[in-house]
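A single protein chain has been omitted from the complex, and every remaining protein chain is retained in its original position.
For reference, chains read A, B, C and D in written order, and residue numbers begin at 1 within each chain.
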Amino acid sequence: MTASRSTTIIFDKNDETSRKEGAKIVAIDGTPISIGQSIKTAAGQFSLTDKGAISFQPPSGLQMEPIWLPPPEAVVSRLGEIAKSGYRDSTLWEHLGFSLFRVIAGFFFGALVGIPLGYAMGLSDWFRGWFDPIVEFMRPVPPLALIPLVIIWAGIGETGKIILLFLAALWIMAIAARSGVSGVRISKVHAAYSLGASKAQIMRYVIVPNSLPEIFTGARVAMGVCWGTVVAAELVAAEKGAGMMIMVASKFQLTDIVIMGIILIGVIGFGIDILMRWAERVLVPWKSKG
Amino acid sequence: MTASRSTTIIFDKNDETSRKEGAKIVAIDGTPISIGQSIKTAAGQFSLTDKGAISFQPPSGLQMEPIWLPPPEAVVSRLGEIAKSGYRDSTLWEHLGFSLFRVIAGFFFGALVGIPLGYAMGLSDWFRGWFDPIVEFMRPVPPLALIPLVIIWAGIGETGKIILLFLAALWIMAIAARSGVSGVRISKVHAAYSLGASKAQIMRYVIVPNSLPEIFTGARVAMGVCWGTVVAAELVAAEKGAGMMIMVASKFQLTDIVIMGIILIGVIGFGIDILMRWAERVLVPWKSKG
Amino acid sequence: MSGLSIENISMRFDLPNGSSVQALKNVSLHLKEGELMSVLGPSGCGKTTLLNIVAGFLAPTEGHIAMNGHKVHGPNAERGMVFQQGALFEWMNVRDNVSFGPRMKGQRASQYGSHVDHLLDVTGLGDFKDKAIYELSGGMQQRVALARCLANDPDVILMDEPLGALDALTREKMQGLVLKLWKETGKTIILITHSVEEALLLGERLLVMAPRPGRIHKEYRLPYADMGVNADLREVKKSEGYSQTREEILSMIWDMEEEIMGRTEAAQ
Amino acid sequence: MSGLSIENISMRFDLPNGSSVQALKNVSLHLKEGELMSVLGPSGCGKTTLLNIVAGFLAPTEGHIAMNGHKVHGPNAERGMVFQQGALFEWMNVRDNVSFGPRMKGQRASQYGSHVDHLLDVTGLGDFKDKAIYELSGGMQQRVALARCLANDPDVILMDEPLGALDALTREKMQGLVLKLWKETGKTIILITHSVEEALLLGERLLVMAPRPGRIHKEYRLPYADMGVNADLREVKKSEGYSQTREEILSMIWDMEEEIMGRTEAAQ
Partner (left out) sequence: AEGEITVAYFLEWPMPFEYAKQKGTYDEVLGVKVNWVSFESGVKMSAAMASGDVHLSVSQGVPPFVVATSAGQDLQILDVAVSYADNDNCVVRSELEIDKDNAGELAGKKVAVPLGTAAHYGFLKQMNHFGVDVASMDVVDMDPPDGAAAIAQGAVDMFCGWGGSLRRALEHGNVLLTGDEKTELGILVFDVTSGPAGWVAENSDLVAKFLKVTADANAMWADEANRAEMLPLIAKDAGMDEEATASTIATFKFPTIEQQLSGGWLGGNAQTFMKGVADVFVEAGSIDSALDTYENAVNTGPLSAAGGM
C-alpha cells in the first residue's frame, strides 16, 4: 500500500522566502536535520526530501485510512444506509436478489439438462461414447473463461448471464448424475430383478433414488460455483447485482461498500451451502449412513 | 443472440422529403405494410419500427455467421497464426505464460502462509479459536468477489493479481493442512510416543507426513480455483494473459480467437490437474491405500 | 422332476487382457423341494458365480438350470436372493422394502398387507415397520432382507454369505431364525458361507467346492440342521461327530487355501 | 518388586453433556516379568482404557502404574504398544518403520542395523525390507508392527486386538509367531482380544473383565500357551479341558453381552 497519510509539506508555500532563495530547513522540533536524514517525534517521523521539503509520516498505526480499510462501524452503518435507501437506484435486496435469481435460474436449467444427460451417459454406451469426451473436456474449463464467448453469443444481458451459469452447472450436474448411476451397487439391481421388477421399475425405484445423494453433492458444488461465477460475471459486464455493486463502489473508492458487499456475498454463499446441506439431510437422510 | 445481420433502414436519410413531413412507408415488395406489421420476402423479413423506419432481418438460416461459431479449421489456423506472430504485442506463449506465472506465484505464497496457518490451527487451541471463524467465513467468499477490494488495496497490476490468487489459495490450503493434522490417527501418535519420540519428532516424522495427502488434495483444488480465478481477473483488469486475450478478442468479435483461447485454457487447466495428480501419486504413494 | 437342477454348468470369464478364468467346470447338482444346502469353499472357488447363475444374473458358458424340469433363463421372482449386505433400498422404510416384490407386481396394500405384516412379525420387525433402514442394526437389516425375499414367496431362496457381516451373538440368533423359517415355509434354500460351523449347523446337505477350476469337491449329509430346529444351537455343537466333521472340513479348506495363498505370496 | 503393577486404578470420563462414564473401577493387578496375560471382555468393558493407562496415554482418575516398584507417568519406550491396524507409518518403508524407535533415540544405522535386520528375519520380513507398507498383506503389516515394537526393546508389550483384522488362517500363523517371540525374548505381554480361542491359546493368565463399571470379573491360569510354544496350535485345541473352559468363558461373555444388548435394543 503506497497511499497513506504521509504527506509532503512544501514549507515555503506560504512563506515569503522560497527555497529557491536559499531558505533551508535546518531543524525540526529542536533537532537539527539535513537532507536525507529523518527525525522521529511523538507526532511521527519527519524527513527532508531531496528538494529540501519536509516529508511527514505519522506513526504507522495511524496509516490505515478509511479508503484502505474502513472501520467496522462504517461498514455496518453503510449496510443500514444501503438497506434503506439502496445503491445506484436499486435497493440492496434488489442487487442481491438479482444475483440470486440468476444463480437459481442458471442452476435450474443446468440441472434440468445435466441430470438427464448424466443418466443417459450412465445407462447407455452410445451416449457415454459421444458425451464423455465433451463433458470431460468442458469440466476443467473455468466457467469464467466462457464469459467472452457468452457475450458474443448472447450479449451482456440477463440471457447471457443465465447461459453462463447454465454452462457452469451443466457439466457438474451431468457428471454427478452419471456417477450416481454408475455407483449403484449391482446387488441392489439384482435384488430388484429377482423380486420381479421390470427395467422401468428398476430405473424408477432403484436407480433414480440411489443416485440422489451424488446428485445432491453435485448440486452443492454447482451452487457454489454458480455463486462465484455470477459475482464475477457481474463484475465484467456490470448491471444490477452484488458483483456490480462492489465493482462500481471500488471505482469510486467506497471501500466500506466494497467490504460490506464482500461480506454479504460471503454470507449468502455460506447460506446457500447451509441450505443445500439441510435439504440434503432432509431429502436423502440415508446418505453416508448406508 | 442479439447481434445479427438485422439492420434498420432509415429510408428517408437520402430522400428529400423526410418522415417528419408526413412521408410514410406504405408498401414493401408490392405488399402493403403499416407500423408493427411485418412482411416476408425471399430476401428476408421486413417490418416497420414504431418510428416508421424499415427493419430488415435476413432469413435466420444465414444468421450463423463465423462471428457466432467459426468452423474448427478457422480455430486451428488461428492457433497457428497466433502461436507464430502473437496477439496484441505478446506471443501466445507470453499470454499463457503470464497467466501461469500468476497462478504459480499466488499458489506458492498461499501455500507458504496457509499450510503453517493450518498446522497451527490443527495443533493449538489458541490458534484455532482465533482463526477458525475467519477461515470458515472466508472460504465461501468467491475469490473473484475480492477483486474490487484488491484493486483498491494493490491496484490492478501484477501485485494485485497475485494477492488475489494468494487469497484464493490461502484458505483452501489452510483448511487442507488443518484437516490433515486433525485427521492423524491418534494411534499413530501414540505409537510414536511409546517408541520414544519427542514432540518435535512426532511433528516432523508423524504429523507432517501424515497430513501430506490432505495437503495434496487441497493443492489440487487450490490450483483449479487459482486457474479459474486468474482467467477471470484478467478479464476484469486486463493486461497480458490468457483471460485478457479472449476478452479483447471478444470485443472485436474474433470468435475464433475466443474459442481457441477457451480451448487452451481448458487444456492447461486439465494439464495442471494431471500434473498435480501425478505429483500426488509420486510423492504420497500411500494415499488411499493405507 | 420337481426341485432345482443344476445341469453340467461351466462358466468361463474372458478377461480384458485376453486371458480367461474358468470359474466353474461341469457342476451338476439336484436339490429336492424343501432341501437346505450349505456351500463352503475357499475364496475364489466360484460359489458366488454359481449362485448368480442359479439366480439368472449370469448366463453360464455351458449347461443350464431347470426348475421342476423346465429350463429357466434370467432372473425371476420364483428364485429369490438374500445378499450379504447393502442390497436393501435405503430410500424406503422397512415395510416398503418388504413389500417391494408385491408392489412391483402391481398389488395393492389391501392385497399384500396382511402377508407382509405377518412376515414382519415372524422376523421380529413388527415394531420397526416405519423405521428407516439405516436406523437398524446389522442383524435387523438382514432380517429385513430375509422378509423381503419371503414376501415374494419364491420357490428357491439363494443366500450369499447372508450372515457374514454380523457379530458372533447376532449371527447365532439369525442362524436360529433361518432354520425356523426353513422348517415353517418348506422353501428350497442354498446358503453360501465361509463359516464351517454355520455350514454344519444349517445345512442338511453340505457342499465343499474346490477352486481352479471351480468344482464340487465333496458332499456331506448332516443331521444338525434338523436337530437345530428344536434344540439350542450350542447344545448341537456338543453332539457326537460334530467336532470331528468340523475339523475334517476345516483342514480340507485350509489345505486348499494354503495352496492358493502360497502361490500368491510367492508371486509377491 | 519386579514386573508391572496396576494399583487400584479407576477411570471416569466426563462427557460433554455433563454425565460421566465409569470406565474402570478399582482395578489392581500384578504381572511378573515374562508373563503373558490375555484380556477378554464384552465391548465397552474398559479393556482399551486399561491398556491406554498402562501405556501412559491416559492418566487414571485414581491409582497408578508402577514398573519394578517405581511409579511411572506418561508414555515411555519401556512400554511398547502394538495396535490393531493403521498405526504403521505408511510414508516409511518396512525397515524405516521397524528402526523408528532407535532412530528417534538418535542411533545410527551402524548401531541399530544388525538388530533390526535380525528382527526382520525373525518375523519373516527379510525379503520385504524395502517394500512400502501398503504393498504388504494385513498379516505382514501386523508383523511389521510387532517388529517395530520389539526393535525398541521394551520391557512390557501391550497389544490391543493386534490380530482382530486378519483372516482365520493368517491369524493362526500370527498367534504362533507371538508365542514364539514371547518365549524367545521373555517379554512381559498384555494381549487384548475378542476371540475366546485366542485368549485361551495365548494367555498364561486370562483375565475376564466385566462392564459398568469396568472391573476384573474372573482370572484363569492356563497351560495352553506353554503347550503351544512347542506343539501345533490345532493339536492344542484338542487337549483336555480346552473345550470346556472355552464354553464356560463364551457363556460368561455372552451373558454379559446379552445383558448389554438387551438394554440397548430396548432403548431403540
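As a convention for this text, a residue touches a chain if its C-beta (ideal position, glycine included) is under 8 Å from a C-beta of that chain, and two chains touch if they have at least 3 such contacts.
Since this is a predicted model, take the numbers as computed values, not measurements.
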Hidden partner chain, touching residue among B:120, B:151, B:212 or B:230: B:151
Hidden-chain contact residue, picked from the options A:80, A:116 or A:157: A:157
Chain not shown: contacting residue from A:96, A:162, A:212 or A:254: A:254
Of B:77, B:91, B:187 or B:253, the residue in touch with the unshown chain: B:253
Interface residues of chain B (partner: the chain not displayed): 2-3, 8, 10, 49, 51, 53, 55, 151-160, 237, 239, 250-253
Sites on chain A contacted by the missing partner chain, in the whole complex: 2-3, 6-8, 10, 49-51, 53, 55, 65-67, 87-89, 155-157, 237-239, 244, 247-248, 250-254
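Quick note on the criterion: only the chains that are shown with their structure count from here on.
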Chain centre separation in whole Å, for chain C relative to chain B (CA means): 55
Chain B: positions in contact with at least two other chains: none
Complex contact set, residues of chain D against chain B: 52, 55-57, 74-77, 79-81, 83, 86-91, 100-101, 104-105, 132-134, 148-149, 152, 154
For the chain A and chain C complex, residues of the former touching the latter: 185, 187-188, 190-198, 201, 205-206, 209-210, 212, 284-286, 289-290
Chain A to chain B touching residues, read off their complex: 1, 67-68, 137-138, 140-149, 151-155, 157, 224, 227-229, 231-232, 235-236, 242-243, 246-247, 249-250, 253, 255, 258-259, 261-262, 265-266, 269-270, 273
